[in-house]
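This is the structure I want to talk about, given as structure tokens.
With one protein chain withheld, the remaining protein chains of the complex are depicted in position.
Then we have chain A:
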Amino acid sequence: MTPLSRRLLLAAPFAAAALGGAGFYTALQRQRTGAYNPRGVPSALIGQAPPAFDLPPVPESGVEPFAAADLRGLGQPALVNFWASWCVPCVIEHPQLMALSRQGVPVFGIAYKDKPADSLTFLRRHGNPFRRLAQDVPGRVAIDWGVYGVPESYLLDAQGIIRWRYAGPITPEVLEQDLRILLARHAA
């Protein structure tokens, strides 16, 4: 073995370790800024109209329920939000939904696998951001949307086409950094 190849052999593990370290560092940095999410899964519905559905209201909420037809051609972007009173991140998300609703963004709520009485208590305590509110107790419509957890939100453009899906709570950061830009982009 020549001295050169011996030196190369010695350097190889160090190079591999350094490369791996750099890779992990980048992944962690990108995870921290939200640019990379290892559990993130793209929605299969991007670029499509929402699936057909017609859901019942949450009784005594005083908010009208909605069907797929109600999401077509609103003339402005809208948010469809799957939530539940038993979902802790939904509490974190709620103020952002309230803010969006105050700014005139139509927010459509679907209470997922929730007892109607619990949904009502949640909305009385935290406020109602939903222009329309329906319930999906069996969770079948949620499956048609490709929902795999709550909260999950879908941004529809002015024509009612799904443009963006966010799995997880819309934090103030997500609202400011992502959703605002998307709302502006799909304003008409």
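In this text, a contact is a pair of C-beta atoms (placed from the backbone, for glycine too) under 8 Å apart; a residue touches a chain by one contact, two chains touch by 3 or more; residues count from 1.
Quick note on the criterion: contacts and distances are computed from a predicted model.
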Hidden chain of the complex, named as in its UniProt record, picked from "MoxR family ATPase", "Anti-anti-sigma factor", "ABC transporter permease" or "Cytochrome c-type biogenesis protein": "Cytochrome c-type biogenesis protein"
Candidates A:77, A:109, A:129 or A:146 - the one touching the absent chain: A:146
Candidates A:22, A:44 or A:181 - the one touching the absent chain: A:44
Touching residues on chain A - with respect to the absent chain: 39, 41-45, 51, 113, 138-140, 143-146, 148-149
